[in-house]
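A protein chain is absent from this complex, but the other protein chains hold their places.
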Amino acid sequence: MKQDKVDDKLASDCTRRTFLKAMGLGSAGSALVLSGCGDTDIVNEVDIEVRKELVLPNVDPQDFVRPGVEMYYASTCRQCPAGCGVHTRIREGRALKLEGNPVSSVNKGSLCMMGQAGLQGHYNPDRLTKPMVRKGGKLVEVSWDEAEDTLIKVMGRKNSKLAWLNGATSGHHAALIGAYLDAVGSKNHFVFDTLPPAVGHAANEKMFSNAVPKLALDKAKLIVSFGADFLGTWMSPVQFAKQYADFRNAPRGTLVQIEPKMTLTGANADRWLPIRPGTEGHLALALASLLAQDAKYAGRVSSDVLASLKDVDIEAVAKATDISAERIHKLHHLLTSHAPSLVLSGSSAEGFEHGSQAANAILLLNVMLDNVGKTILPREEVDFPDLHPQLGGWAQLKSFVDGLNHGDFDTAVVFGTNPIYQAPDFMGADKAFAKAKTKVSFSMFPDETTMASDVVIPIHSPLEEWNTSMPAYAVEDGQLNLQQPVMNPVFGDDSTRAFGDVLLTLLQNIDAQFKRWDSYQTYVTDALLTMRPVLVNPPRATVPGQTPEEGFKQGILSTGFVQLKSKKSKPIVAKLEPVDLPTATGDDAKFPFHLVPSPRAGLWDGRHANLPWLQELPDQLTEVVWDSWVEMHPKTAESMGLITGDVVNVKSSSGSLTAKVVVFPGIHKNTIAIPLGQGHTEYGRYAKGIGVNPYKILNAKFDKQTGELATHATQVAITKVENRGDLVTFAHGDLVLESNTSTQAGREIVKTVTAEQFNREEKEV
Amino acid sequence: MWQKSKMPWISKFGQVLLIALASLILPTGAWADDVSDAEQPFEFPHVRHASKFKINCMYCHTFARRSKVAGIPPVAKCIGCHDHLPSVRDTPRIKKLFSYWEQKKPIPWRKVHDMPDFVHFTHKRHIQRFIFKDGRPTQQVCGMCHGDVKTFTVGRKVRALTMGFCLSCHKQFQGDSDVGKPMPAERWMIPTAATDRPVMEVEHPQPAVLDPEHPKTMKVAEVSKLSERLPKSVRDHLVHAPHDCWQCHK
Amino acid sequence: MALKRMLENWSDLRKRDYYEDEPYMWGMSIDLNKCTGCGSCVTACYAENNLPVVGKERCGSGHAMHWMRIERYWEEPEGETDIDIEQSDYPERGAHYTPMMCQQCNHAPCEPVCPVAATYHTPDGLNAQVYNRCVGSRYCGNNCPYKVRYFNFFDFSKDIPAPLEMQLNPDLSVRSKGVMEKCTFCVQRIRSAKDKAEDAGHRDYIEDGAVKTACQQTCPTEAIVFGNLKDDDSKVKTLWAEHEVELNRHEQEKVEDARGYRVLEELNVEPSVMYLDRVRDTEA
Partner (left out) sequence: MSDYSMKDIEWAKINRDVLASLESPRKEFWIVLSVCIFLVLCGAAAEVYQYNEGLGTALMNKPHFWQLYISNFVFWIGMSHSGTLLSAILLLTHADWRKPIYRFAEAMTLFSILTAAIFPVIHLGRVWDMYWVLPYPNERGIWPNFRSPLLWDAAAITTYATSSILFLYVGMIPDLAICRDNAKGWRKKLYTALSIGWMGRASEWMAFRKTYVLLACFLVPLAVSVHSIVASDFAMSIMPDWHITSFPPYFVAGALYSGCAAIITLFVLLRYVFKFEDYMTTEIMDKTAKLTFAIAMVWNYLNLSEYASIWYSNDMFEKEVLLEKFFGPYHWVVWGMLLCALVAPFAMAFEKVRHNMWAMFWLSLVLQLGMWLERFQIVSPPLASNHEPWTWAVVWPGLIQLTITVASFGWFTMLFLIFCKVFPSVSMYEVKEMVFHRRKASSRTDMEDLDKVKDDMIKAEEGLS
């Protein structure tokens, strides 16, 4: 081969299969570190094949670069707002595997499936690699220079009509966004993330004066959860799973889950109770009234609250909730016989017009049972409110959309969220978005909102950028997680840029102050250096000749987070208000089924639908892959003549959609559930065109107190469209037997013992 | 009767059959791959470095002792010396070297010893064992597989590096602890590794630099006695080449 | 020669405790009291072991390649349960989850049937699968009672779009069309731990916890414990001892409440994975 050809090939090879690795620490980005030799084969074929392949030496490597030897870099998982610490396994400049960071208090070394699949977002073939600008109605790829010019034109000036919408965020991204909005003089900052339980947070705030009090699941003897799927999709699943593991140790805690559709947590409950959707608060109130009969419990609440508990008719509640009176009394007995306990309120209890009141009723139980201070603990006070997590909710999306509709904003900037996909049809988010004169999207992927924008800025993956963040739900207050680039950008330096860098450049155009920092990296490291005095045990130089700064940086990067000093706060004093619940209404004759849009641990709210590992990970309950489906109780399905796989039309008063039925025993008879996550019209090859998004057909109902969308309040009607579609489930038996009754056929594959036996045996051991 | 009938085609058929059978039996590695003629960006004179200047192999192939791969030296390594060698600065090869350095581009060497991807060979274990524990000369140890590199210019593949080649050594280096004990892999299959003699005589790799006078050169026969001279604790750890398929193929 | 040797050693080869002197015997314990069935282990396995994503259609035709799968049952096994089954239209006791992967049987039915000995037993108690030796007769897959062997019915590695292939783990081969594969107990991690132990000068001793399988490493509830069964101090050995599980089931003397069992133990395949019973509170 001629020399120039080799060089040509090298140029293409360099982008694809050799990578720059910028670990930072002093000389990030300056040294060109190419992958080593030896095991550079990427697709290893099993068959012998004679190849004359290139082996590229490093040009000027750093000392720690060793081809063939793995290294681990600490960073933070950004797959959901929980903020687990990760260790990234690196070899030859490639990130190969994410593992939990054992010293991070959030996840203590474990990781969930979404964290594991973070790599597939990072290496996703559908990632945006070029900035795009809409020209003549079409998005066309442009050079970075042009994109920057456009950006400065659009965003680099004072503009009070600029609206900013981002997903849950925290740390220095949040701080920088705040600084940017201050600089442009815009007050239109909206935060929208689908799953954080905004209603619950508001109820907590009201009752315990803290939106996210610490929960000690491991200390509880009994957990009664009203639809809080803490093992799957509720706030910080890995952390709760860790606590759950402790909770299940002998003496074993008892878990009761009350919800219309069985979640992953429900599947692990000692008793799972299917409840008629929207009556969770009534059940809680009934339990409270039973408790109030005992002065021990009644004494903990004020008289006006007690008065509201007086006239609760257990039989009527039993009828309304579809939970027998006998069972309610048993629950009461459980609550009184286990202390401390913990009562949780989750999205399926809160997603109604009376959601706040339901949460109020449920949390009231905690006060009566004296769990506050035992399993519900106060937060410590941490400075730097700018860094605190912003979780947002549907109410803010609503204001954003309303603002767009009123023409209040001429420029809309979206970052880290996908409102056009998420918002129900009735909101008309896509039409409203189109009204803004200029739409800017910072995104890694061609999602729905991005493809509807005018300026598209492709940003780095979390594994390629510097950043800090705070966990949405922290177990140790004041933990500030760090991210560092664990490898050089997958698509090369000219393709994607760090969000922080782009925003910093914009800021520098408006506010010269920010010119102090030449990159987001220096911005973050400078900030961390200045924070040194308020950190718990800031690392010091360990190697002779190291400056204290270098020592500090090395120390914090190898830990993966810093701990801010915090002040001990006062114990929680619960503020109670009488619960005001509407009387439970009967079923709507026209729309006889309650619709539960159920989040899946895996696809989350749909943001992970483009990760093939998660698409192929079966749903934990129905074992379906690569699809959307309608869960339906066997009895209901039988009465309607439906079997697993049949295609049905689900119609609400706001719209309709078509999906396949999965006959599923873990669902209330009057309820159907459609999982979230699918139904993308954009979002790359793995997500596009698969399934449906149940949010689309939600009715315009909002929680009366918080204004959050009542996600569970929609009622639907079902009609059969056709027989057997191509539904794929790993529970083959379900398809064979035409019902969801996977049986062990007499094999002892999963054996069960009673908790009593378990405790006895563990004691002996 | 028999001599009357002519059957030339039968014998031809027989020939074909024999050739087909023979081809099965012959070492498959014989024609597996030969990249000795791989064209390199420029000719690197191993002979000068290793023979004339007696530079240790591991000075440049620095990862060999601590990684699976030996490592092609980074360009910086070459420059590190050649920056101080003005005498050869203007030769075409060095000019080319510097042109890569100035462009900060890696030199696109071609791989000479390319194992199939299901072979997970590790340099480290072999170097650690033979150079650092046995104390053999580096060039002898490396030469077992790579040939007498100090006589080459560019690297050439001089050994077939087939499985049989690997086994020919792994059979020899059964130490004390293995004597009399059937080798593990024998449990489910009957590899010749555990038999008295190999089924096919495969040429043993002769150490490339076999200076019989060199005090550190060991005769093949001595190698097996090596273990006797060592304390048992060391012996058990040292003289034990893996005979488990999953060591190399996983 | 080989034949003679084989005949001489035939009975030796068939002996129990053939690898008695080996320092390692890898085993696992899975606590179904803690396992929540979330599937993190499944994804971790995909990430670690270069498992291909096969897509919807091929999942439907039974060609999915998840070495580790979570089985979910609704019904109690009849007769053997300690929980009284209540009549209800709903599964009020939740689901029955169990992670299922290669049980690394010590009397593995897959091993003797392979015509080319591509699957065999390693001295450290693993049921090895040598991809480059496999010819794809698929007898092992049939003979596996747990059905945890996965065959490359297609050339899945062809379908990995760039740059996703950069994630592939170079420590193990990417399997091509026509070979069988299965859980390896993350053998690449075991080998690399052994390599490190040898560097440190103790070839015969790997610290407990130095090898973590990908599934164990990621498990949010730490339900999976992996380690050396020959190391009396290892966590997994302690668990096996506590729950009265022996490799050879005829040596087991199970006390009444012992929670340990192995799936399909009665087939005498001597699996290396112990499960601990799922627990439900009957008071609730």
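Letters are used for the chains, namely A, B and C, taken in the order the chains are written, and counting of residues starts over at 1 for each.
Please note the rule applied: contacts are C-beta pairs under 8 Å (C-beta built on N, C-alpha and C of every residue); 3 or more make two chains touch, one makes a residue touch a chain.
All of these numbers come straight from a predicted model, not from anything done at the bench.
Colleague: Would you list the chains present here that the left-out chain is in contact with?
Modeller: Over the full assembly, the chain not pictured touches A, B, C.
Colleague: Give the residue, chosen from C:44, C:100, C:245 or C:258, that touches the chain omitted from the document.
Modeller: Touches the omitted chain: C:100.
Colleague: Which is it among A:150, A:239 or A:742 that touches the chain not included here?
Modeller: Only one of A:150, A:239 or A:742 touches the chain omitted from view, namely A:742.
Colleague: Using the definition of touch stated at the top, determine which of B:116, B:143 or B:164 touches the missing chain.
Modeller: Spelled out, the listed residue whose C-beta touches the missing chain is B:164.
Colleague: Which one, C:46, C:150, C:185 or C:275, makes contact with the chain that was left out?
Modeller: With C:46, C:150, C:185 or C:275 as choices, the missing chain is touched by C:150.
Colleague: Using the document's contact rule, name the residues of chain A that touch the chain not shown here.
Modeller: Output for chain A: 730-733, 736, 742-747, 749.
Colleague: Touching the absent chain: which residues on chain B qualify?
Modeller: Interface with the chain not displayed, on the chain B side: 1-2, 4-7, 9-10, 24-25, 27-29, 162-164, 167, 171, 188-193, 198-200, 202.
Colleague: Given the full complex, what residues of chain C touch the hidden partner chain?
Modeller: Looking at chain C, the ones touching the missing chain are residues 2, 6, 58, 61-63, 69, 71, 73, 100, 109, 112-117, 133-139, 141-143, 145-147, 149-155, 177-180, 264, 267, 269.
Keep in mind that, in the parts below, only the chains that are shown with their structure count from here on.
Colleague: Viewed as a graph of touching chains, is the assembly arranged as a line, ring, star, complete set, or other?
Modeller: Complete.
Colleague: Report back the single chain whose CA centre is most distant from the CA centre of chain B.
Modeller: Relative to chain B, the chain whose C-alpha centre sits farthest away is A.
Colleague: Between chain B and chain C, what distance separates the C-alpha centroids? Give it in angstrom.
Modeller: Here the centre of chain C sits 35 Å away from the centre of chain B.
Colleague: Go ahead and note the Å separation of the Cα centroids belonging to chain A and chain C.
Modeller: So the centre of chain A lies 31 Å away from the centre of chain C.
Colleague: So, what's the distance in Å between the C-alpha centres of chain B and chain A?
Modeller: That pair's centroid distance is 52 Å.
Colleague: Counting only residues that touch at least two other chains, what does the list for chain C look like?
Modeller: 131-132, 173-174
Colleague: Which residues does chain A have that touch at least 2 chains other than itself?
Modeller: Chain A, residues with two or more chain partners: 39, 41, 44-47.
Colleague: Could you pull out which chain C residues touch chain A in their complex?
Modeller: It is residues 32-34, 36-40, 42-44, 46-48, 53-57, 59-60, 62, 64, 66, 69-83, 89-98, 100, 131-132, 157, 160-170, 173-176, 179, 214, 217-223, 242, 257-259, 261, 263-264, 275, 277-284 of chain C that touch chain A.
Colleague: Show me the residue ranges of chain B that touch chain C in the complex, using the header's touch definition.
Modeller: Going through chain B, the ones touching chain C are 116-118, 120, 122, 124-125, 128, 181-182, 184-190, 192, 194-197, 199, 236-237, 240, 244-247, 249-250.
Colleague: If we count contacts the way the header does, which residues on chain C are in touch with chain B in the complex?
Modeller: Result: residues 1-2, 5-6, 9, 12-13, 18-19, 21-22, 111-112, 117, 120-123, 126, 128, 130-133, 171-174, 184, 187-188, 191, 195, 198-199, 201, 203-204 of chain C touch chain B.
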